[in-house]
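Presenting chain A:
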Amino acid sequence: MELVIASAVGIMTAGGVYLVLRLRAFPVILGLALLSYAVNVFLFASGRLAVNAPPILSKYADVPYTDPLPQALVLTAIVISFGMTAVLVMIALGAFLEAGHDRIDMDEEAENGDAKA
Partner candidate 1 sequence: MDLIVEILIAFFLVVSGVFGLVGSFGMIKLRDTLQRLHAPTKATTLGVGGVLIASMLYFLVIKGSFSFHELLITLFLFLTAPITANFIAKTFMQAHTRDEDLPPTGREYGWSLYDDPPNQTDY
Partner candidate 2 sequence: MIEAALFFAFGCYGLGLLFNLWRIVRGPDVADRILALDTMVINLIAILILYGILHGTAIYYEASMLVAMVGFVSTVAYCRFVLRGDIIE
Partner candidate 3 sequence: MLNRLFPHPLMTFTLTAVWLGLVNKVTPGNLLLGVILGIIVPIVTSVYWPNRPRLRRPLMVAEYGLVVLWDIIVANIQVAAIILFKRNADIHSRWINVPLDLTSPEAITALAGTITMTPGTVSTMLASDGRSILVHCLHTDDPDGVRDDIKTRYEARLKEIFQ
């Protein structure tokens, strides 16, 4: 199981990194989404793995609980990365609408051409 999780994180990270290195905004967004999945699982795994031991206290039985803290952290992280992704999507859209293409690299024209106020 541990190997499964570790390799899954690795695979998602690899896929995410590859996509993040693309030249268009959309694949980059996909890549970041993949990376955030990966990191969520990674962070979650830092509480170690347990099956059928949810951290919900049971009044009746003395059952094992998995580490709740990383779960809370991941929750926070999920929400934050959602907000970030939403903003990113919107900015990417804005950049596309303004520039007419969704290349993510700034070109020379963009570096020098625009008169800014």
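Selection rule: all candidates are chains of the complex that A comes from, given by their letters.
In this text, a residue touches a chain if its C-beta (ideal position, glycine included) is under 8 Å from a C-beta of that chain, and two chains touch if they have at least 3 such contacts; residues count from 1.
Bear in mind that the values here come from a model prediction, so they are computed numbers and not experimental data.
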All of these sit in the same complex as chain A, but only one touches it there. Which of 1, 2 or 3 is it?
2
Per the touch rule, the chain A residues reaching candidate 2 in their complex are 51-52, 54, 56
